[in-house]
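A protein chain is absent from this complex, but the other protein chains hold their places.
Order as written gives the chain letters A and B; numbering starts at 1 within each chain.
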Amino acid sequence: MSTSKMINGVPVQEHFKNAHHQFDTAKMGIWLFMVTEILMFGGLFVGYAIFHMMYPEMFAEGARFLDWKLGFVNTLVLIFSSLTMALGIHYIQMNQIKKAVWSLAITILCGAIFMVIKYFEYTHKFHMGIYPGNLLDIAKLNEHLTQVGLATVNSTNLGMYFGFYFCMSGLHGIHVLVGMGLITWCLIRAVRGDFNPNYYTAVEGVGIFWHIVDLVWIFLFPLLYLVG
Amino acid sequence: MMWLFSLINRANASTFMPTEGSDIATRVDNLYGFLIATSFISCAILIGGMIYFAVKYKRKSDNDKVAYITHDTRLEVLWSVVPLIIFLVVFAWGWIIYHDMRKMPENALEIHVTGRQWAWMTEYKNGVKSPDIVVPVGRDVKIVLAAEDVLHSLYIPSFRVKQDAVPGRYTALWFKADKMGEFHVFCTEFCGTSHSAMITKLIVISQEDFDKWLIEESEISTLPIAQRGGKIFNTRACASCHNVDNPSVKIGPSLFQAFGTQKALEDGATVAMDENYIRESILNSQAQISKGFGPRSAMPAFQGQLSEAEVTALIEYIKSLK
Partner (left out) sequence: MGNAAHGSNYINAEKGLMSWFTSLDHKRIGILYFVTVLFFFLVGGIAALLLRLELFAPNVNAAGQAVAGAIFKNGDTYNQALTYHGAIMVFMVIVPGIPSIFGNFFLPLQIGAKDVAFPKLNLASWYLFMTGATMAIATMFLNKVDTGWTFYTPYSIRTSASVSLMVAAVFVMGMASVLTGLNFIATIHKLRAPGMTFHRMPLFCWAIYSTSILQVLATPILAITLLLLIMERAFGVGIFDPKLGGDPVLFQHFFWFYSHPAVYIMILPAMGIVSELLTTYSKKTIFGYTAIAYSSLGIAGVSFFVWGHHMYVSGQSELAGVIFSFLTMLVGVPTAIKMFNWLATLYKGSIEFTASMLYAMGFMFLFVIGGVTGIMLAVLPIDVHFHDTYFVVAHFHYVMVGGTLMALMGAIYHWFPKMFGKMYNEALARASFVFVFIGFNVTFFPQFILGGMGMPRRYFDYIPAYEQLNKISTVGSWLIGIGFLIGLVSIIQALRSGAKAPANPWGCKTLEWQTESPPITHNFSHEPHVTEGPYEYK
């Protein structure tokens, strides 16, 4: 059973000795969960590597349609958001809750900017007829390419590249959204005054999650936009 | 050493394995015999030991004196190392046989076998097609496998060989039949509704008979049109779903005396079973489904699979079923 007792202003669940014990355990759980997240993306990376080896020219052709500048901006945005997230935790440890709330708010804003840029990238592709897999409309894409005076597409299985692109960036995007939701939850609790330097497990956990999500993007960006 | 071989032979005789159709099959069975013998010994030690201890040390009273033994390093090393050695021996022995199984012989007779839902189709270099795999005795045969729709797996139990047929790539297996006769060929990779009906025969005949058979089959184009249709009917494994000599239903409706009759359809309409109806049913089997066989017909569509002449021959054959 887990009824909580208060020790030094920290709610400690019955089965833990003290706040420190509870914090350590929670952190271990979160890291274990992060291992599963990394392994899950790992599966996608393995698939990417295998098919990149089999069809390098198809991947090169696909990368042509990604705008590395937008990807680069998004990378900067996420790295910056990791910094503000870390600052948020730092300020709670210093008991400067107001500054912490601002840091968390900026982090959410960065997440939102990232998603808006992604939204424009996605809609632009849909506009050109670029969809994942079988749905890729090569005729429409080629028509568009001739109009703007670019070379038409050669690879017949280009759909697979965009299958990878949409699956990898889409799954990552879902994680960013979930992360934003979690940070919002932390922000509300911070405003409510739940956290203090002795008790900030939730922010710490969400912070680890957010850093891992950023880390995944740092691998996705070069693989999708630059390597090609 | 002698007792071990006699044990292997005895184990071999009682393994219920199918007839050994090739040298590789015999070698596989010898290894299997060795495995059965060693397994039998391990079971005797472990299960026999368990039963012996259970009887001997059955609880007599609540105050039985028991031994206090936490471990015994020598024993533990022994029962780690001995199994390891046995495992490595069978691994190496298996590797040698497997290597010979996978090394394709040069100058083998090459035959193409294609799996599709739910039939095998064999094609020879001279263009002859057959639902059975016909091969000459005493000659290396290499089967190049392909699949048209989903995974299949070609399995010839008597030859102890098996290989998946994978859509989008070729795989291969080889064997050298050392006795004549007919052997079962199964599909062992689950492939849908009639997976268990995807069975055919491997027919091993003498080299002369084989050469004669190839020539006869290639002369098919000179046959009367309905007879040619009958051949295609068998090659395409239509017979595995449709009866042709009695009106009972197999998986699909019977074609016996069916031509010219009125046919009730799944959607309630009725249609005359004429040339065009049969043609459509072959090429696009989902279009007009016979009553009782819907909502989706189990029959594959043959659009793009059959030439115009082949469709015509099939229809003429069905017309001849009186």
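Just so we're on the same page, a residue touches a chain if its C-beta (ideal position, glycine included) is under 8 Å from a C-beta of that chain, and two chains touch if they have at least 3 such contacts.
Here the structure is a predicted model, which means the values were calculated and not measured.
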Interface partners of the hidden chain - shown chains only, full complex considered: A, B
Per the touch definition above, residue among A:Gln13, A:Gln93 or A:Thr184 touching the missing chain: A:Gln13
Selected from A:Pro11, A:Gly29, A:Pro56 or A:Pro222 as touching the chain missing from the view: A:Gly29
Among A:Gly111, A:Gly163 or A:Gly179, the residue in touch with the chain that has been omitted: A:Gly163
Touching residues on chain A - with respect to the absent chain: 1-2, 13-16, 21, 24-26, 28-29, 32-33, 35-37, 39-44, 47, 50-51, 54-55, 58, 131-135, 157, 159-160, 162-164, 166-167, 171
Where the unshown chain meets chain B, residue by residue: 15-18, 24, 27-28, 31-32, 35, 38-39, 42-43, 46-47, 49-50, 53-54, 57-60, 64-72, 75-76, 79-80, 83-84, 87-88, 90-91, 93-95, 97-99, 101-102, 149-151, 153, 155, 157-158, 160-164, 166-169, 171, 184, 186-197, 199, 251, 296, 298
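One rule holds in what follows: only the chains that are shown with their structure count from here on.
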Centre distance in Å when chain A and chain B are each reduced to the mean of their C-alpha atoms: 48
